Every structure is written in structure tokens, then in C-alpha cells.
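Removed from the display is one protein chain of the complex; every other protein chain stays in position.
Moving on to chain A:
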């Protein structure tokens, strides 16, 4: 899967969590723009992990603040 495909997969996965329909740009932040609380983060991360068959450790999550960083991280982890 290339970055664009990863991006589009994550866009689909995030939909049910993006309750306010915030527009997703690379710089869209999870805590600020999307207002994800820690429970939402856990559920969302679990979905991504299962979809891509990867692990995103808490240590890695700490460095992921916006959407673009997430796509980059998943893109890197999947191969």
C-alpha cells in the first residue's frame, strides 16, 4: 500500500470518530481540532492497528499529534 492508499483507508476508519465532520488536512490535530479524548484515541488506534495488522505503541502515539503524522507513521509501520 502506498501513502495515498493508507491515507484513504484511515479517512474511512476515522469517519465514525469524527463526529463533527471536521475537514481532514495533514495539519488537523487529534486533541485540538478533532477533540479526541483518551478513550476515543484508544478505540481509534485499535481500529487502525487491526486494519493494518500493526502496533502503534503509546510511545509512538506520543509523537503523533496531527493527521499527517499518523498517515506517515502507519505508512512506515505497515512494511
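The working rule: contacts are C-beta pairs under 8 Å (C-beta built on N, C-alpha and C of every residue); 3 or more make two chains touch, one makes a residue touch a chain; residues count from 1.
We take it that contacts and distances are computed from a predicted model.
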Protein name, per the UniProt record, of whichever chain is missing from view ("Aminotransferase class I/II-fold pyridoxal phosphate-dependent enzyme", "Rieske 2Fe-2S domain-containing protein", "Quaternary amine transport ATP-binding protein" or "Glycolate oxidase"): "Aminotransferase class I/II-fold pyridoxal phosphate-dependent enzyme"
Candidate in contact with the missing chain, chosen from A:1, A:31 or A:46: A:46
Residues of chain A in contact with the chain not shown: 37-39, 42, 46, 49-50, 53-55, 57-60
